[in-house]
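Sharing a structure, written as structure tokens. Questions coming.
What you see is the complex with one protein chain gone and the rest in place.
For subunit A:
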Amino acid sequence: MAVDNQARSTLINGGGPSFQKERIKLRLMSKSRLAIRLTMLALAILTVVGFLTFDYRDVHLLKGIMSTFANFKTIFAQPQLAHFSLSEAIYQLLVTLSLGVLTTLIGAIIALFLGIFAAENLSNKKVSNVIKGFVALIRAVPTVLWVLIFAVSAGLGSVAAVIGMSFHSISYLTKAYSESFEELDAGTIEALEGCGASWWQIVCQAVLPSSLTSLISWTFIRFEINFGVSVAMGAAAGAGGIGYDMFMDSAFYYNLHEMGVITYLILVVAMLLEFMSLKIKNKVRS
């Protein structure tokens, strides 16, 4: 017997309008979901626009990718030195590491002072905002431009490289340090103030010792970044070290085999540094 729709709905809910006409909404469209959708849409549109407007210069995409894979095969499977010996390469690697060390140390010393004044619980809000804004402005200029700007008056070389690279280290570490100072329990500072401790005593006896471990861990993370940066500065801004050799191999000698050796050396050091910073991070957290 065929029961028509009207009759069925009368049967089920006593003559009221039939319910469940459409799918139940599982998730409501809240503001945050809308923001996520819009962001993803914007990124997708910009990506497509980017691909349409790129300056391709008649490069064949597929051919290029295939030849890149072939180049990688050469780099990773047949590394061979040509213009310098292994000991020279390791010496240059040490030069690059030294650049990283110097930059990190200078950055850490300056950032320690800036970080104390940028922490809202240790200084007033005005000073903190000024320092934070200043630091954000420094970070907006890419490192390589800082190095090149300083190179005009200091000459291309390690001095310009270290000064220019220190800018970003200072900026990064100031932010990290001030955030770890702000984590300190407000009660500790209040208790010490109540005892009549001076500001310097609070900083040296309470703030620094309790955040020392996280300071060390942040500094080492920055050192890891600075190693990569100093490789890049060697290549792009005449800072010397292994990056410069790599740039010469790529731009002048067209020697992929030697680039392979350099890539392996850099990869080993970078992985070692990452492993060490992971160990330090775990030790600090526990």
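General observations
One rule holds in what follows: contacts are C-beta pairs under 8 Å (C-beta built on N, C-alpha and C of every residue); 3 or more make two chains touch, one makes a residue touch a chain; residues count from 1.
The definition used in the following text is that contacts and distances are computed from a predicted model.
Its UniProt record calls the unshown chain "ABC transporter permease subunit", which is the correct pick from "Luciferase-like domain-containing protein", "ABC transporter permease subunit", "Ferredoxin" or "TIGR02186 family protein". Contact with the chain not shown here comes from a single listed residue; of A:S128, A:S158, A:T174 or A:S214, that residue is A:S158. Within subunit A, the residues in touch with the undisplayed chain are 31-32, 35-36, 39-40, 43-44, 46-47, 49-51, 53-57, 59, 61, 63-65, 67-68, 71-72, 75, 94-95, 97-99, 101-102, 105, 136-137, 140-145, 148-150, 152-154, 157-160, 162-163, 228, 231-232, 235-237, 240-241, 243, 246-247, 249-251, 254, 256, 259, 263, 266-267, 270-271, 274.
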